[in-house]
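Dropping the structure in here first, questions after.
Left out: one protein chain. Kept in place: all the others.
After this line comes subunit A, so read on.
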Amino acid sequence: MILDIASLRAVFLGDRQADRVVPPSGFTAQLTVFAAAVMAFLAVFAMALSLAAGRLADRWGEELARSATIRIVAPLDQRAVQTEAALRILETTRGVASARALSDEEQQELLAPWFGSELALDTLPVPRLIEVIENSDGVDAAGLRLRLAAEVPGAVLDDHSRWRAPLIQAATRLRILGWASILLIAAAVAAMITLAANAALAANAQVIRVLRLVGATDGYIGQAFIRRFTLRAFSGAAVGTALGLIAMLFLPDASDAGGFLTGLGFQGWHWLWPLLIPLLAGAVAFAATGAAARRTLRELS
């Protein structure tokens, strides 16, 4: 009873005669389906979490690694001069792809969430921001700081690494946690199916003895049970996944205003990932029932 094409075919196409030799079971069957559905529902969220965390880590890693910011903190009358000086230095710095000072409007936009849009920026000593985009060589941050310190006393270089690292680490951990949850859920499904299959095999000990006596192979007897539990786990997980996806649809869309919390959904082709959950549940049930059946049958003559 290895996992081969023939036995997989038997699971899905079935044999109505073979199905009938094992008596129908009512309540416990529904429990198996229910448990599989719940596990699949949870797996959808674990998967969404993993994928969203992965996206977050990638985005932060990509965008922030290639950019830096220079703040010009100077009295209003010197700000423009110092900005010019800093830009000149950047032009001759290796590793800088482009550098530009943010306009008043852009700065206003950045500050709007905190101060409101009615703020008159020109009356406040708001530092000027210079956005530096690095090329693939990267900028020698220490060298740049020294040059800036010499020529532009009000310039502060922020290469983002200080707060980028812990954020990326957090997102990576979150992603690992999500995938670990999916593995644990799969293990729990395997345990649940094994218990249910063992119970069914024990309850049908007489059936199995009779089948052995009249010349049924282990494969035939095992198949009757494997098919049942595989289909139960598969159909339960399919329902659970569908419900989970519907729930995901009702989560608010990701938007700039909401930050990363609302990005906790599937995006693009990632919507296809959860379709693997029922298949995974079916495969887990197939293997778990097969192992349980082999164990039970070995003890019979």
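Note that in this section contacts are C-beta pairs under 8 Å (C-beta built on N, C-alpha and C of every residue); 3 or more make two chains touch, one makes a residue touch a chain; residues count from 1.
Here is the rule we go by: contacts and distances are computed from a predicted model.
Per the UniProt record, the chain missing from the shown structure is "ATP-binding cassette domain-containing protein", taken from the list "NitT/TauT family transport system permease protein", "Probable glycine dehydrogenase (decarboxylating) subunit 1", "Cytochrome aa3 subunit 2" or "ATP-binding cassette domain-containing protein".
Within the whole complex, the absent chain has one touching residue among A:Q30, A:N135, A:Q169 or A:T217, and that is A:T217.
Considering A:R88, A:R209 or A:R295, the position touching the chain not shown turns out to be A:R209 (whole complex). As for the chain not pictured, it touches subunit A at residues 17-18, 20-21, 23-24, 206-207, 209-220, 297, 301.
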